[in-house]
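Only one protein chain is missing; all other protein chains are in place.
Per-chain numbering from 1; labels A and B assigned in written order.
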Amino acid sequence: MQTTTAEFKIQFHPDYASIQFSAMASPCDLLVDSQDPELIEKLALASVQETKRIENKFSRYLSNNLCHAINQSCGQPVEIDEECFRLLEFANTCFELSDGLFDLTSGVLRKIWRFDGSDNIATQAQVEQMLPFIGWQKIHYTENHICVPEHMELDFGGIGKEYAVSKVAELALKLAPSNSVLVNFGGDIQVSQAKAKGQPWQVGIENPDFDQQTTKLIAIRQGSLATSGDSRRYLLCDGIRYSHILNPKTGWPVQGAPRAVTVAANQCIQAGCLATLALLNGENAEAFLQAQNIQYWCLR
Amino acid sequence: MQLKQFKQINGALAAASCALVTGQVQAESSLLDDWQVDTAVMYYGETDRVKALEAVVNVNKDFGENHIFNGKLVYDALTGASANGAVAQPDAQTFTRPSGKAEYTIKGGDTPLDDTFRDTRVQINGQWTQPLGQNNTVTGGLHVSSEYDYLSMAINAGFARDFNKKNTNLALSLSYAFDSIEPEGGIPVAFSEMVYRSDYQSETDFWQSFNATRQSSGDDTKDTLDVIFGLTQIINRRWLVQLNLGMSQVEGYLTDPFKVVSVVDEQGYSVRQLYESRPDSRQKENLYIGSKYHFDHSILDLSYRFSSDDWGIDSHTLESRWRYNLSEFDYIAPHVRFYKQSSADFYRPFLNQQESVPMFASADYRIGQMSAYTVGLKYGRKLKNGHQASVRLEYYHQAPENSGYSAPGVLTELDLYPSLSAVILQFGYRF
Partner (left out) sequence: MKHHMIKVGFILSIISLSGCASLGVQPWQRDLLAEPEMSVSANAVDLALDDHIYFSKEGSSGGRSFGGGGCGCN
C-alpha cells in the first residue's frame, strides 16, 4: 500500500510504515512502528511542515527569510524570535566549549574556498582578506535582537539539519507517544523513543567513503547518530588533500582530519556538533572523541 | 604526533542540546525515579565522659515535577558523665543526684561529673517541598523529638523564589518549636542550695528539705521561633555562594536543671552548691556565608558563621570540607572546623562567698569562653550495585578558657577549665 502526494510518500511494510520526502538537500525518511494510516499521515504532514518551516527560516540560500535578513542587515539590529535566540545561545555554547573552533560566522570563507575536487586552493592573501569578517565574539545579540557587523554572515547550515532532525523526533514523540519513530535526514538520525519491545531499528546509511559505493547497516534502539565529513568535497594540490572543514581561526582547511566521523548521542544536534568538532580537531579527532566518553566511528 | 589533553564537553553540550530542542532544562532524571535512602550510624565518644550512638535513616522521594518528600528517623542512645558545673576541689566532694535518691562522690582534683547521664532519644521529621508557579518553591515540615524527660515538637514553613534565570534564590523560612521538660527529681528552684542526706537525721527530714529546693510544678516549657532569610547566588559555572541571616527568639525555661554553681570562700574551698539560674529569654542572630566551588576533580565547601546573642555569647565558626575525587568511584573529604566563642554575661566558673548572689549565674562551661577545633576525614565509594558507602573519622577538641576570673586560694592549683576531646566515627550507606 502506498500513498504519494506532491510532498511526501507513505509506504506500509509488514511491521512498520515509512514516510519519505525531500528537504534540506537531503532525502528525509521517517520509519514508524505502526500501521495506522491516520497516524502515519498526521506524522507525515507535521514532519514535512516542521522541516520546511526550519529550512525556510534558516536557509542561507533563500532571500526572503530570517537568515537573509540577518546577513543583509549591515550592522543594523534585526528582530529575532525565541527559537532563533535559542539557536544562537546553542551556537554560543558550542563556540565557548570548543575554544572558538565552532563558529557560525566562518561560512564567509566559502567565498574563497570551493571544494570541487580541483587543485584550486586559496592564497594566504585571500584568506587574510576574509579573516576580519570571522569571529563569533563580534556578534551581539539579546533575546529580541541581533547585530551582525557589515560583511559578516551567519551560516546555520552546520547545525540546521541536525536541529530539524531533533525537532521532528520531538514532534513525533508528541504525536505518537506510544510508538517509536526513527527520523533519518540523509544519515543524521534520531529515534523518538525505543520500541516497546526494545528491538532496534535497522537502517542503512550511505558509506561516506566515495571509493566504496556501499551501504552500511546499523542497528539503533534510541538516541541519535550524526555524521560529519564528505569525501566528495575536497581539494587536492601537490599531493595534499584539503578537507572542506575550515578552521575559523586560520581560515585554512583542517589538516589530518578523518574523512568522516559518526557520533552517537541523545540528541541529533548534540551528536552533530560533536562530529563537527572532532573534524575541526584534525589529527586529534580521535583523542577529542575519546575524552567525550561517547560511542563514535572514524573513517580515515 | 602531539598529545593534546581534551576536556570533557559532552555533558555541557547535552544540556545545551536539550535546552535548544525542548526549550527546557534537562532534569536530573536518574535522581527522580526512586526513593533515595541514606542511612548512617555514628559513634561519638569523649574521653571519660559522654558516649553516644546515633542511627539515622533519611529518605527522599521525588513524586515528579519537584514535589519532594523528605522523611527522617533518628535514634540515639547516650551514656556517661557530664560536668555538673561545680568547681574541682583538693578534697573529695559528694553531690546529691538530681533525683535526690542517691549521692555520688568525686575524687580530689577531679572535675565534678555527674555519671547518671543516660538517655535515649527518638526523632522523626517529615518535610514536603514543591514548586508554586514558575519560580517559587514552598516547603513545610514537622519535627518531633522525644526523650525520657524531654519532648520537642516543631513546625516549619518556607517560601523561596528564583530570580535571574534561577541564578539567584531568595528564601524565607520560619520554624516554631515547642519544647517541654520534665526532669527526674523535678525542676530546681533557682539558686536553691543542694542538700545532702548526711546532714539530716531522718530520710523524711531530708526529703522535706530536698523538696523545698524543687518547684511545685515538675515540668516547664520553652518556645523557640526561628526565622532565616537566605540568599543563594550562582556566580559562574563552578561557583555558588549562600548567605543566611538567621534570628532566633527563645522564651521559657532555659536553665539546665542538672547544673550547679559552686560558692567558694576566700581560700577557694567550696561551701555550697547552688542550682543555676539563667534568664527566661534569649535572642540570637546569625550570619552564615557559605561557598561551594567546583574544581573539576574536587569540590571545596567553605563557610563562615558569626553568631551573637543577648546573653553575650559571640561566636565565630570557620569550616571547610574538601571533597576530592580519587577516581570515578571513590573520594576522600578532609574536614576542618574552627570555633571560638566568648562567654555569656552571667557565666561564672564559681561564685565568691563574700559577694551577693547575682541575678543569673551558670557555671556551664558550654556558655563560657572557649575555642574548639575539629579535624576529620571521610572516604566514600560508589559500589558496583550503584549504592554508596562511606566512613568518616573525626577528632573534636574543646578548650574552655578563663575569661578573666581570678581563682582564690586552692583553686589556683586546680584545673578549672579542663579541655575535652571526642572521637566521631560514622558509617554511611546510600541506596
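One rule holds for everything that comes next: a contact is a pair of C-beta atoms (placed from the backbone, for glycine too) under 8 Å apart; a residue touches a chain by one contact, two chains touch by 3 or more.
None of these values were measured; they are calculated from a predicted model.
Note that of B:228, B:260 or B:411, the residue touching the chain absent from this view is B:228. Contact with the undisplayed chain is limited, among B:147, B:265 or B:280, to B:147. Screening B:168, B:267 or B:354 for touch with the missing chain picks out B:168. Interface note for the absent chain: among B:51, B:197 or B:366, the touching residue is B:366. In the full complex, the hidden chain is touched by chain B at residues 11-12, 15-20, 25-26, 28, 31, 38, 40, 42, 44, 54, 56, 58, 72, 78, 119, 121, 123, 143, 145, 147, 149-150, 152, 154, 156, 163-168, 173, 175, 177-179, 181, 222, 224-226, 228, 231-238, 240, 242-246, 248, 250, 284-288, 290, 292, 294, 299, 303, 305-309, 311, 313, 315, 317, 321, 323, 339, 341, 344, 366-367, 370, 372, 378, 392, 396, 398, 422, 424, 426, 428.
In this section, only the chains that are shown with their structure count from here on.
Measuring from the averaged C-alpha position of chain A to that of chain B gives a distance of 57 Å. Residue ranges on chain A touching chain B, taken from their complex, read 82, 86-87, 89-90, 93-94, 97-98, 163, 166-167, 170, 265-267, 269-270, 273-274, 277, 281, 283-284, 287-288, 290-294.
Here chain B touches chain A in the complex through residues 1-10, 12-14, 16-23, going by the rule given at the top.
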